[in-house]
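A protein chain is absent from this complex, but the other protein chains hold their places.
Our next item is chain A:
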């Protein structure tokens, strides 16, 4: 066990299955996802970036005026988080892959600015836009997706469409992930969804945790997929929020690190989960169709403004 530079704790050399369980417990205890796991085989780059970041982090991180320039100079690959989504079955099988930006790691690298939620959100969006372009580049895309694509690919997209782009073609395999904030303008969201659908993308709303379900009517959200974040409070909030009015096939349960989470998903009829709660060997999946990567040429342009 080591102390990190930002008052974090590092547990080294633990066995993979136990680490996952420990992580689930810690996240439950802390009430949020505060932990990250690196494997020496898969995440050497991320680990090196963390070590490098730790050196610069002691030097305050970027200033506000220089944040964007600092973000542009930041290596993307170490910050990319890969999450494998699985379908509850016997045995569970890989269903989709989600690529995103590791918020915990990014906040650490940003130093004091990383503690400002709005600036962290801004930085995450900027890097997500870069991720989208990188995935569309065949050379980088293969490295980021790393091996067989188990099914649909979920990618964060900017809240507003980029003007003037030709638009990548999703071919039904791509899912555009939007933050819950976009729901505040239902007309713009509907237009965005229609524009993305015309390019073969489906739309996912992220950020539905227990707190969100206590506020809104989930059946009124205009998206193909809704991503729920597990916490022990979620079942009560879901019941109060009438989640059963939503077709369960549209739901994805994230952060399902415990058997209870998976059990709840099963009871709700939710088939897709992310997290270690569903322990099972991964079945081999089909290789990435090269045609999909080629079509991912550009950022989804949505509707022309």
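One rule holds for everything that comes next: a residue touches a chain if its C-beta (ideal position, glycine included) is under 8 Å from a C-beta of that chain, and two chains touch if they have at least 3 such contacts; residues count from 1.
By our rule, contacts and distances are computed from a predicted model.
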| said: Please identify the absent chain by the protein name in its UniProt record; candidates are "EAL domain-containing protein", "Iron-regulated ABC transporter permease protein SufD", "YbbM seven transmembrane helix protein" or "Glycine cleavage system H protein". | reply: "EAL domain-containing protein"
| In the complete assembly, which of A:116, A:224 or A:263 touches the absent chain? | A:116
| said: Can you tell me which of A:1, A:16, A:184 or A:267 touches the chain that was removed from the display? | reply: A:184
| request: Tell me which residue among A:27, A:209 or A:257 touches the hidden chain in the full complex. | output: A:209
| message | Touch as defined at the start, partner being the missing chain; which of A:9, A:25 or A:64 qualifies? | response | A:64
| task | Just the residue numbers, please: which parts of chain A touch the chain that's not shown? | result | 63-69, 116-119, 121-122, 125, 159-160, 179-181, 183-187, 207, 209, 211-212, 214-217, 220-221, 240-241
